[in-house]
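Complex shown without one protein chain; remaining protein chains in place.
The block that comes next holds subunit A.
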Amino acid sequence: MLDSAHELLSLQEQGQLTATEIAQQAIAAIEASQPIHNAYTHVDAEAVLAQAQQIDQRRAAGEALGALAGVPVAVKDVLCTKDMPTTCSSRMLENFRPPYDATVVEKLRQADALIVGKTNMDEFAMGASTETSYFGLTKNPWDIERTPGGSSGGAAACVAAGTVPLSLGTDTGGSIRQPAAFCGITGLKPTYGRVSRYGLVAFASSLDQVGPLAWSAKDCALLQDVIAGFEPRDSTSLDVPTEACFAATQSADLRGMRVGLLRQSLDSEGVDAAAVQAVLDAAKVFTDLGAEIIDIDLPHRKYWVPTYYVIAPSEASSNLSRFDGAHYGHRAKDDNGNEINDLVSMYCKSRGEGFGDEVKRRIMLGTYALSEGYADEYYNKALKVRRLIRGDYDAAFNDVDLLLGPTTPTSAFKFGEKVDDPVQMYLCDLFTVGANLAGVPAMSLPAGFDQLNLPLGIHLHAPALQEARLCQAAAAFQTVTDFHRQRPSEPSSKS
């Protein structure tokens, strides 16, 4: 019942369901799921119930309600909320409460969404498994011995566990799409600049983007329509009109659409045969829907991951400088529990204790890449390669309207499998970081299951600002497939 936001909206409009009933069910579902999946870092049941009652009263009074009235939404704990902690799943911000809401959170409130709580993530969004969270592992609802992906692992798992129909994640290199694929749901990374970053705790500012996760493309579109739009407080926000994504999902006719199949991605090392098959099957589905499939390549694809792992840590090393214990956040004490008087020692110990290993690793990588004498070889060179990567997309989109490939090389992996091997973990981003480097929108949607019955995702790219086209194609795919209607069985381990 908590599966579909647009159905919850119409049930309320028809008077068959109240926001209070929805809130009660969501809270019950969270209470059942949380001990098993640990998808949330914070839940405020009382506030949600109170808000739901207000919405019911306003509806009864005939007041106009927002586009997500009475729909439960979970928010990744990297987005500022003034009435809830915002921890980034880090010890550094364990007790941090921002005095303001992120723009996307403001928009959720204006839309009368029920913000049920904050979801777990890799610390400061750095990771692909949610294993780097200070607040414990989040379990994949399809197999609790496996990761939900990351960094928006909680954001994907909370939907897959049936606790909310919608959640907000963030995507710097694949952090919405990879967990969506691992958890069998749909996730959209919008065009860079389409959604305001104001109040998003920055990981890599030139790559970060907020986006929706839900079972279906229709529901993603519904949430995307609420959060998108120009905002002057974010200088990188695009001052262009938004296109209605939800409206675009009403047409399943893809005749005339040219879909570029990234065939060389399928031949990449380490790509599971089932993942390859899911993409080829999807190509067939798109053909049946009237689209034309054209083989295409993005020639600089092999430089995506190295380029990303220079640029993203460089920006991160700068963005995370502010967490120094001086003004807010974790401040270390000396061995006797007293304030440390020496400034540099206070910095070192506070950051040493406040950050986990992966965050420190990336700060070191980025600091190195920006250092005098190395910046030309690393950071500045990466910027040049980034331009080539963008050029590949520009060229490809001269010939096709969408790109199709796998979201991830494999289905969800087990805990501990990659966490001690950073390079293996970084390769999880093999297919997803290109969209961030180029700033184009991309979406992952459920398209199959492997031999372990774990979900697999396919990955669609569209040209900048064409979220509506992505939503249309994905929704069309979902009218003739039922992968997005599959649900995990009761909590279990599959192997």
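Here, contacts are C-beta pairs under 8 Å (C-beta built on N, C-alpha and C of every residue); 3 or more make two chains touch, one makes a residue touch a chain; residues count from 1.
FYI, contacts and distances are computed from a predicted model.
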Assuming one chain is omitted from the figure, identify its UniProt name from "ABC-2 type transport system ATP-binding protein", "NADH-quinone oxidoreductase subunit N", "Aspartyl/glutamyl-tRNA(Asn/Gln) amidotransferase subunit B" or "Iron ABC transporter permease". "Aspartyl/glutamyl-tRNA(Asn/Gln) amidotransferase subunit B"
Given A:Ala247, A:Leu343 or A:Val480, the residue that touches the chain left out of view is A:Leu343
Touch as defined at the start, partner being the missing chain; which of A:Leu2, A:Ile185 or A:Ala202 qualifies? A:Ala202
Of A:Thr236, A:Thr287 or A:Thr479, the one touching the omitted chain in the full complex: A:Thr236
Of the residues A:Ala29, A:Cys80, A:Ile144 or A:Ala447, which one touches the chain left out of the display? A:Cys80
For subunit A, which residues reach the chain that was dropped from this view? 79-80, 86, 88, 93, 96, 98-100, 102, 197-202, 204-206, 232-236, 314-315, 317-318, 320-324, 326-328, 341, 343, 347, 367, 370-372, 375, 379
